[in-house]
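Could you have a look at this structure, given as structure tokens, before my questions?
Note that one protein chain of the assembly has been removed; the remaining protein chains are unaltered in position.
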Amino acid sequence: MEMSQPATTGTNVANAKKVGQYVLLLFLTFLVLGPFLLGLWTSLMPTADISKGALWSSHISLDNYVAAITTTPILRYLLNSLVISTLTMLFQVLLCSMSAYAFVFLKFKYRKQLFMLFLMTMMLPFEAEVIPNFSTVRSLGLLNHYAAMVIPFLTAAFGTFMLRQAFMQMPVELKEAADVEGLSHWQFYWHLALPYTKVSLMTLAAYSFLSSWNQYLWPMLTTFSDSFRPVQDGLRQLQGQESFNNWGMIQASAAIVVIPTLIILFVGQHYFKAGLNEGAVK
Amino acid sequence: MAFTHKRWWFTLGMLLLILPLGACARSEAASRTRVVFWHEMTGPGQEQLKQFAKEFNASQSKYRVEPQFEGNYNEAVQKILHTHGTSASPAVFQSMDVSTSQLYHAKVATPMQHFIDADHYDINKISPVARAFYSQKDSQISMPFNTSQPVLYYNASLLKRLGIKAPPVDPSYSDITRVAKAISAKSHGKVKGLTVEEYGWLFEQFMANSNEHLANHEDGRTGIPTKVHLNTPGTQAAMKWVRENIKAGDFIDYGAGSQAESNEIAAFLAGKLGIFTQSSAYISQLLAGTKDELGITYYPHQDGKPRNGVAVGGASLWISNDKPKAVQQGAWEFVKYVMTAKAQAQWQAATGYLALNKDSQTQPILQKLYKQHPSAQVPSQQLATIKANTANSGVFMEGVIQERNLAQTAMAQIYNGTDINKALAVAEKGLNDSVANTNRANHYK
Partner (left out) sequence: MLQSLPRNSNSKDPGAQSAPVRLSTTAQWSKDNLYVAIFLGPSLLILSVFVFWPMIKTLYLSLFLTDNLGHASVFVGLNNYMSLFNNPAYLSSLGATLMYVIAVSVLTIILGMLLAVAAQQRLRGIRFFRTIFSSTMGISVSVAAIFWLFAFNPSVGVFAQISQALHLPEINWLADPHFALLAVIMTTVWMNLGFTFLILFGALQQLPASLFEAAEIAGVGKTTQFFKISLPLISPTLFFVLIVTLIDAFKSFGLIDLMTVGGPNNATNLLVYRVYQDAFLNGNYGLASTESVVLTAIIAVITLIQFKLLGKRVNY
């Protein structure tokens, strides 16, 4: 498309530079997309051809997808993940914003110490606490249930920290005016604080949804049936039970799992960018 | 703001819609007693188990068996112990041979003998060698279900094509080395000669076949083990044999775990690997996966020493004692169902695990299999020609999973160049420490 330009020396150099830039970008694209495209491509090939090491097949089809959907619980896994991640996200946004609100707008004894305590939890990795947590959910009778994968993550120190920063950036006048109007804390929180920090709430929502979606170790320890198993562990399950690799179908399952998240990401990117701008204008 | 609200309510509404969907799927079979069955079978074994459950459910209207795959044998043991007494626990479960001692001591199951007696079940129909593995003081703890033999597979057609003489049916290490070398040389390195997976179970079989005990008190059969041995003349000889093949470049290492097994089978089926040792449970997959003729021999033994025989490997079925009587009864009915002559014959044909019901051998499906693939009989012949003793009846000890990890690591080290003696000594010390701790923590004398 750049070729129609007059061929002066200057544009030649510029063109050469441009080509160089495109080559670099394409190379990086290849690096980033390579494994994904390879997986996507093999998901369309019959496993028999894949096992021979072929990279081309005359039988390109969606058969592997049909097989994955009809013979494996992959859709059920997706549903489980959707339920778990959505619940986690909703509660995290609610509870984190509530506790952040308390740290910013309420005055109470040991506020500073309590906040330090919250921050401390960011130093304690959940992965190092799975043993006692397992006993806890076991004695609560929550094993093999959505609750086991949601309840421990109803709140998060990180989210509280982030929303506290957001609340602190609200203009002082707003709270003063609300006090004059006689708004209760609940009213101020619900009608002013939350809408005002919409962008941060969205960010936290996206973040908590994704982290819940990507949980692996904890659901692996606490789920024992396909009725509750989320998709990450479902894929592990599918891969583990194919005793000699049905690569085509496994790649198809992976694609089924990844394509919705990619779509959300791409569509969401636009939306969030708009959200960010909106937040900047305010 | 109103917009945001709407969005929230929309999401909440979606959730309310979705949640009952899950509930519906579960309440559909409420009229029957639900019997959750945990297993660790993959591939054709899993398919066959699903088929058994389906047939069983169709054969009666009181119970509904739900098979659930719980990962590999190692994972399942702790899952069983962890969930015991909760609503998540299974009614009937499959657990591997070497976990028997641990589950027995943890008292999580109703002894199988209880159901056998109450039902006047004719247990003599079931192979005594397999039964002995899962009984204590003449009482059946659990029901042997899938029993396999470790064997050696080779690609018979490939050997023919390359003009190599097939190994004898009871090969020594050097017999296999000869064949592996020839494969490598005559294919100009295109086909790898041999692999032995980094797998503690295969390591144990080298010991059993050399008539060596892994644990004292006759592998735990006469008392709780207090000392273990991994660094023995037998294991040294086996590792030296592998090392010899590595040095010559005829050996390929696929690593450990299910990935390794998938990869070695894929390579074997694709004609890129000549020989490997593995469980007989893979026979049906190997027969189905290639047009080449499949060769099977006994597990190889040390040169100049007769084979002592390998242990029956596999797993047994247990009935949990934390479920109501009706559920346990349902579990027992299912166990009986899968142990019938017909089901066991079907099981062997579908997988490669040996049919344990004595009447299975005359079933048409097995007769047909033997006629088509005479080599499919080798594992049963190997078992039939073994004289049972405590060295080849498996280890009755807690913490065998630890042993498997340590042995596996030692194998990985040796395959990658560590001194054999050193690697085995480290593993042995690690296991002895662990056994001492286990005994101390559980107050075993």
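Note that the chains are named A and B in the order they appear, and that numbering of residues resets to 1 at the start of each chain.
Definition applied: contacts are C-beta pairs under 8 Å (C-beta built on N, C-alpha and C of every residue); 3 or more make two chains touch, one makes a residue touch a chain.
Small disclaimer: the values here were computed from a predicted structure and weren't measured.
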Of B:246, B:270, B:287 or B:388, the residue in touch with the unshown chain: B:270
Residues of chain B in contact with the chain not shown: 74-75, 77-78, 81-82, 102, 105-106, 198, 252-257, 259-260, 263, 266-267, 270, 272, 398-399, 401-402, 405, 408-409, 412-413, 415-416, 426, 430, 433-434, 437-438, 440-443
In chain A, positions touching the absent partner: 1, 18, 21-22, 24-25, 28-29, 32-33, 35-36, 38-39, 42, 50-53, 55, 95-96, 98-99, 101-108, 112, 114-119, 121-133, 135-136, 151-152, 154-155, 157, 160-162, 165-172, 175-176, 179, 185-186, 189, 199-200, 202-203, 206-207, 210, 213-214, 216-217, 220-221, 231-233, 235-236, 239, 247, 250-251, 253-254, 257-258, 261-262, 264-266, 268-269, 272-273, 276
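Following the convention adopted for this analysis, only the chains that are shown with their structure count from here on.
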Centroid distance [mean C-alpha coordinates] between chain B and chain A, Å: 38
For the chain B and chain A complex, residues of the former touching the latter: 1, 4, 8, 11-12, 14-15, 18-19, 21-22, 25-26, 36, 38, 42-46, 66, 68-72, 79, 82-83, 86-88, 90, 258, 261-262, 265-266, 269-270, 282, 285, 289
Interfacial residue positions of chain A with respect to chain B in the complex: 51-53, 79, 82-83, 86-87, 90, 134, 138, 141, 143-145, 191, 194-195, 198, 224-227, 237, 240-245
